[in-house]
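Apart from one protein chain that is not included, each protein chain of the complex appears where it belongs.
Letters A, B and C mark the chains in the order given here, with residues in each chain numbered from 1 onward.
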Amino acid sequence: MSNRIDGMGRLLNRDTPVSFTFNGKTLSGYQGDTLASALLANDQMLMGRSFKYHRARGVVASGAEEPNALVNMGEGARFEPNQRVTTTELFDGLTAKSQNHWPNLNFDVGVINNYVSKFLPAGFYYKTFMFPRFAWKHVFEPIVRHSAGLGKPPTEADTDRYEHFYAFVDVLIVGGGIAGVQAALAAGQSGAKVLLVEQTAHWGGRAVVDGAIIDGKPAEEWLIETLQTLENMDNVTIRTRIMGAGVYDHGYALGYERITDHAPETNAPRHRLWRIRAKQIITATGAIERPLSFAGNDIPGVMLASAVRDYLVNWGIAVGQRTVVVTNNDDGYRTAIALKQAGLEVPAVIDVREQVQSNLAKQARALGIEIREGRAIASVKGGKRVTGVGVSIMQGTGGAQEEIKCDCVAMSGGWSPVVHLWSHCGGKLNWIEEHAHFAPDPKRPPLGDEGQGFVITAGIASGAMETGTVLQNADAAGKSAAKAAGFASKRTRVAKADDVATQVMLPAWILPTNALPELRAKMWLDFQNDVKVSDIQLAAREGYESVEHTKRYTTLGMATDQGKLSNINGLAVLSDALGQEIPQTGTTTFRPPYTPISMGAIAGEARGEIFQPLRQTPIHQWHVGHNAYMEPVGLWHRPYCYPRGEETHQEAVTREVNNTRQKLGLLDASTLGKLIVKGPDAGKFLDMLYTNMMSNLKPGRCRYGLMCSENGFLVDDGVVARIDEDTFLCHTTSGGAERIHGWMEEWLQTEWWDWQVYVANVTEQFAQVAVVGPNARKVLEKLGGMDVSKDALSFMGWADGILGGFDVRVYRISFSGELSYEIAVPASQGRAFWDALHAAGAEFGAMAYGTEALHIMRAEKGFIMIGDETDGTIIPQDLGLNWAISKKKDDFLGKRAQQRSHMASKDRWQLVGLETLDGSVLPDGAYALAEGENANGQRNTQGRVTSTYHSPTLFRGIAMGLVLHGPDRMGEVIEFGNIDGTTISAKIVDPVFYDKEGIKQNV
Amino acid sequence: MLIFECPYCGVKAEETELHAGGEAHLTRHGAGASDDDLKSYLFMRKNPKGVHFERWQHANGCGKWFHAARCTMTLEVFGTYSAQTFEPPAELVKKIKKKRPDWEGWT
Amino acid sequence: MSNAVSALEGASYQGFAQVREMGLQGMITLRGDFDNAIFKKTLKLISGCNVPALRELNHSKSGTVVWMSPDELLVLCAYDKAQVVTEKAVKQFAKTHSMAVNVSDARAVFTITGNGAREVIAKLAPVDMAAFKKNEIRRTRLAQVPAAFWVSDDDQITIVVFRSVAQYVFDLLKTAAAKGGEVGFIY
Partner (left out) sequence: MRRYSAFAVAREALRYNKGWGRAWRAPQPKKHYDVVIVGAGGHGLATAYYLGKNFGITNVAILEKGWLGGGNTGRNTTIIRSNYLQDPSAAIYEKARGLYETMSQDLNMNVMFSPRGVMMLAQTQHEIRGFQRTAQANAFQGVKTEFISAQRVKQLVPIMNVDGPRYPVLGALWQERAGTARHDAVAWAYARACSDMGMDIIQKCEVTAVNQSGGQVTGVETTRGAISCKKLAILVAGNSGDLARMAGFRLPMESVALQALVSEPIKPCLDVVVMANTVHGYISQSDKGEFVIGGGTDMYNNYTQRGSFHHIEETVRALVETFPMISRMKMMRQWGGIVDVTGDRSPIISKTPLGNCFINGGWGTGGFKSIPGSGWGMAELVAKGEHGPLTAEFGLDRFNEGRFIDESVAAGVAH
């Protein structure tokens, strides 16, 4: 059957029916429906199950505050759990399934929790499940985990796209109700750049639903005209489907735009996360109606009065045929009147107040609606749907009930301004007795970068409760925001509306006032998490007096709605239990986002190929084309090795090492950092940065240097070449370039700013190729163009020249122990040069090698590797590099730190070579064991492995390591531990395993 | 998401364009310094609740280091100024004193 | 030189705005004291331009100069002239503490063309692109990498990034410029 009422439903387009499925059943609604309204139209009141007791749950609200009606939506790559039906626009082909039940929605085994709910009060799990000890992990927790959670996990990778967008405005206005619109008008007329966003697809908020009269015409008309005016203003942008998700420091706000949620097939990003920087932010976020706490208030069919009204007016739905309204304020009457005027039955308005004489009450009476004053609902009949209510006197215990049959209960507990965005960044609140709610304190706003307040509230979000005052308040907000943003506001007239005289509400936190315990145990505060009045009272009794304690102990307000419906009622019950005023109890902290936002939107465009920048050398494509196995080095990808055919990585590495040692190897060394340091004080500067003396390096020569942090630790190394009298070129480690460049600039700008030195990072200006091996010189001579002989270009020298027609700079340096030239060419010619080397080198056995071969060859030579021999705790002295530490210099970075007692100690572990007795390869990171245990029962150690490889050259395992007094213990055999408890014997040897005299690199 | 005006290029840069460099106006203690001086230079920090003088670099920008005075409780930025100085500008100190009368001063 | 190729060899993509890698561009970094006579003279000599105002560009027949920082300028010239011009500057600077470095090969240059150009950038850089003026240069980040850009024509923005991330930036711009992604906020 359909619950649609002909001629009603201002948001519906009845000409466009839409078909969708719920739990496999095909249903139909109209364009303009939300999933909630469409389900209700199809008389589907039961929409889910609660979190803890698996109780039947129907929709209770009509907007973002909905705690109950969450569904699994979509399928495959577009599946999404916990979709709130009230904020889900209906589209053709939408598929939804209800959640948190087994086997199905109508019959859920989990409901067993409900029948024993008496035994599962707040925090019961803290008091139980303790024995036997293993049981929590293996028995109880699995049960808890299984019954917890709500929606199903998505299983496939998301195929939609997401993006971010930076917007800068003078005034951001959040909320498209009449307050937001009026504020936008006021701010816009001042000339300020204004962005007005509305989270739903529709403007107008409550006023248009409740038929307010503005400037003598229906709110709807005024709205359409005013929006048109705004549309016509160049300095104003108005957008729907963007939710103000969060307010952050210095005027930063997040806007969550849902672009295709209502039209998934559109070729557009699904969500766009707006990062808005606003001089001023106006939150015109409206208010949320509070439920009332009475026994059975969670039974499907019990709904917020405003929601019942929304469904009727916006979507032409009769939630019930017979609706009992229960209220503590005038607003509830609006629902009763609307229903009655729509021809539906309203058997009674239960008003907790005595003598209600307000205009709205009079109107209701005039329509023949019976008003039960000083009464309360003491019980709700029905299981999966309301069938009636038991009414008793408000000032009682809930006895002597009179039953009224009904299929819907509309409750109105008063209105709470939406203060989330105001509070995110520190805005403070005042308790307003008259309306029993917290409202923003304009005197204590969040503070911006200049200490100025940068958030202003407008309309009911400020606590202005009636149309007339809402408009005035919003106009003032718009003007003062513009002014604060530096725009003189025009004196424009404010739209006028009459305030309806209302009778003061009666804060009634539980119904009836003296309800007995068995009733309080059925009064729901948090519908999703199943937190009841009795739970809060228990928490208070147990000393969880801070509101944060109570929240965490009972889980009140921790559900997906983050307490939008439950917080104030919970606070009130807690305060009452503690016998203190509500402001004394205070609120929990409001944290972003206002409602949950997709992880996809937060990640934005950064996924797949552009998840992170991938730095490529000019030769990158060649590596890829030659089956290189790439390894990340910082953001670079470098070839680890180039497997051929069926080769394993290790076989490939062995081949590359052997070929390089015996013939000719080519390495793409472009990632090596290259920094030009120039100026009269360049030498002096480098003397401070490096542990060695650099100022006395001769132009045309190279020197290996070490850099330490001020804390003494070795941070980088590389070869420095002196280009001319006041110019040096410093090589850094791959990926070290930016760090060291920044390090140099920092010292020059913040410490030695009077020194005349400029630094430029030319790392990417050059492709650099290491030409290595006995045939290295041959291939260069074949290319021709410059003299690369030993005499013309000796070891540790460099020269500019031409090779094979390329402008090159050749460094005669070696990290492998072989005859080696590192050749820099302009990056744009890097690939061509690389190809030329391969072509010319073919006859000499040229073959590319990767980083692993590089590492093995440097280890065979006993060269240290930053990141292997060093780990941030190592000083050069530990590595036997004292030769590279100048004794002549008064000072260099790290010098003083290295003199501290622990660093000067003779008992530091020091670098040695290690050879296993059986020739095997020592495990990575293995520790050398010492006798006994320390005071904490840990096995004593006396060293560790820093680099360990199988040497294809020496056909055995070789390693470097740090060992206590190592250099004095040459030849000694020590034991290295294995994770499996076994040990490996290794001999302490010289770290240089290959060509100790260094003849090969010097030919 | 903080913003600072770079005193060198005038850009009102947001945090993602900046690199935070910690407490400002530390005196470098190098060769010959006492252990205590070295320690305070390397590690000891004011870490105040309130006005904090600190270093920032306009890393994704003009690349210059600058100084800023900022409240660690409200995140208000009182001002930014050159990195080539040993102490904050007098007028900035005055401005802060005016806004925070009970502030004990920058040293 | 003939065998010199730019990072992406002129790749392009047509979305709601057009993205193009612009091939090789001569670029010279100058560092020095902008008030120094020799520095100014040298700049004029090699680019025909005076020192630009803060965060601006100056143009002449022979070249363009971009303000990079209080002591750094970027001179744009023909790629094959860059090395010669650099050496000329270096010679001029012999008598003063200044620096000239050829960085032509260390960069990649892109343009985004079309009236959506500003919105493409606004998706990736924390910059007010609506207020961004012609001839203004901004150094910032593009998603996760540093970048510099300026409005080179009413509906065209020129972007300079490091060469090694050219592919990343191109893919980034493609994604941001993909049809259906129009925002409609900056016009």
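The rule is simple: contacts are C-beta pairs under 8 Å (C-beta built on N, C-alpha and C of every residue); 3 or more make two chains touch, one makes a residue touch a chain.
As the structure is a prediction and not an experimental result, all values here were calculated from the model.
Counted over the whole complex, the shown chains touched by the missing one are A, B.
Interface note for the absent chain: among A:I112, A:V144, A:V624 or A:M970, the touching residue is A:V144. Although one chain is not drawn, the whole complex shows that of A:E518, A:D787 or A:D918 it is A:E518 that touches it. Interface residues of subunit A facing the missing partner chain: 51, 78-82, 118-119, 121, 124-131, 133, 136-137, 141, 144-146, 148-158, 160, 162, 246, 248-249, 252, 254, 275, 425-426, 517-518, 521, 534, 538, 541-546, 548-549, 552-553, 555, 558, 560, 562, 589, 591-593, 596-600, 602-604, 606-608, 611-612, 614, 631-632, 640, 711-712, 867-868, 871-873, 897, 900-903, 923-927, 929, 934-939, 941, 944, 977-979, 981. Touching the omitted chain from subunit B are residues 1-2, 15-16, 19-20, 22-23, 35-36, 39-40, 42-49, 52, 54, 70, 72-75.
One rule holds in what follows: only the chains that are shown with their structure count from here on.
The mean-CA centres of subunit B and subunit C are about 31 angstrom from one another, to the nearest whole unit. Between subunit A and subunit B the centroid-to-centroid distance comes to 28 Å (mean Cα coordinates, whole Å). Counting partner chains per residue, subunit B has residues 14, 59, 63-64 touching two or more of them. Taken residue by residue, subunit A touches two or more other chains at 275, 277, whereas all remaining positions touch fewer. Chain contact summary for the complex, subunit A toward subunit C: residues 161, 163-168, 193, 195, 237, 266-269, 272, 275, 277, 605-606, 609-610, 612-618, 636, 676, 678-680, 756, 758, 760, 762-766, 806-807, 826-829, 831-832. Taken in their complex, subunit B has these residues touching subunit A: 1-4, 14, 19, 21, 28-33, 35, 38, 41-42, 55, 57, 59, 63-65, 71, 74-77, 83-84, 99. Partner subunit A is touched in their complex by these residues of subunit C: 1, 3-7, 24, 29, 31-32, 71, 83, 97-99, 101-107, 119, 122-131, 143-145, 162-168, 171-172, 175-176, 178-181, 183, 185.
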